[in-house]
Structures are given as C-alpha cells and as structure tokens.
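Every protein chain but one is kept in place in this view of the complex.
Right, chain A next:
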Amino acid sequence: MTAAPLIAPEDVPYLPRGVRLQDDRVRGIRVLQAPERAMQLDAIGDAILSELDGKRSLDSIAAALAARYHAPVEQIAGDIRDFLTGLIERRMVFVKGAP
C-alpha cells in the first residue's frame, strides 16, 4: 500500500536549509543529513536527490533520469514520486510554493 502522494508532476522539489546530501567517508556510503536524522541512501535515492536543483519539476527530473537509465519515464516518475513523498513526510524535502 502506498500513501497518498504529496507531490504532483509539475511541482518543484528541493532540499531546504538544514538538509544536506553528502558522503559518509567512514562507512563509504551517501547520506542525507537533516535535523537530528541521518539517512543512508542507495544509488537510486542518491541519483534522485542529486537532481533536485529547486528549478526543475518532478516531471522534468523524471525525463532526465529515464533518458540516463534507459527506463520507461512513467515508471521512473512513479518511483520518484513515492520516494520523495516519504521524504516530504519527514520534512527532508520541500516543494516550492507549499505551506
């Protein structure tokens, strides 16, 4: 079961102040750092978050990743939407214009 999405195709997601994408050199992994939380990222999560520039919409990010990984754009868009919804719930990703 997937919870209701918190981001629409035309929405622009971004990492707000206090949330940082970085290397964990000791463990050799990528992590997302946020207030009192650090989350380990897999290669897909890292690829998605690295695309967040505060300018492009979910749709345009999905198109870029679909082209790069030769995958169907609908599937990629759905994966990004679900992944980002989880992070929006945790306030680790913001959406432009949202309260």
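Rule of thumb we're sticking to: a contact is a pair of C-beta atoms (placed from the backbone, for glycine too) under 8 Å apart; a residue touches a chain by one contact, two chains touch by 3 or more; residues count from 1.
Quick note on the criterion: contacts and distances are computed from a predicted model.
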Under which of the names "(Fe-S)-binding protein", "PqqA peptide cyclase", "Ion-translocating oxidoreductase complex subunit D" or "Sulfite reductase (NADPH) hemoprotein beta-component" is the non-displayed chain listed in UniProt?
"PqqA peptide cyclase"
If the missing chain were put back, which residues of chain A would it touch?
6, 16-20, 24, 26-27, 31, 33-36, 38, 88-91, 98-99
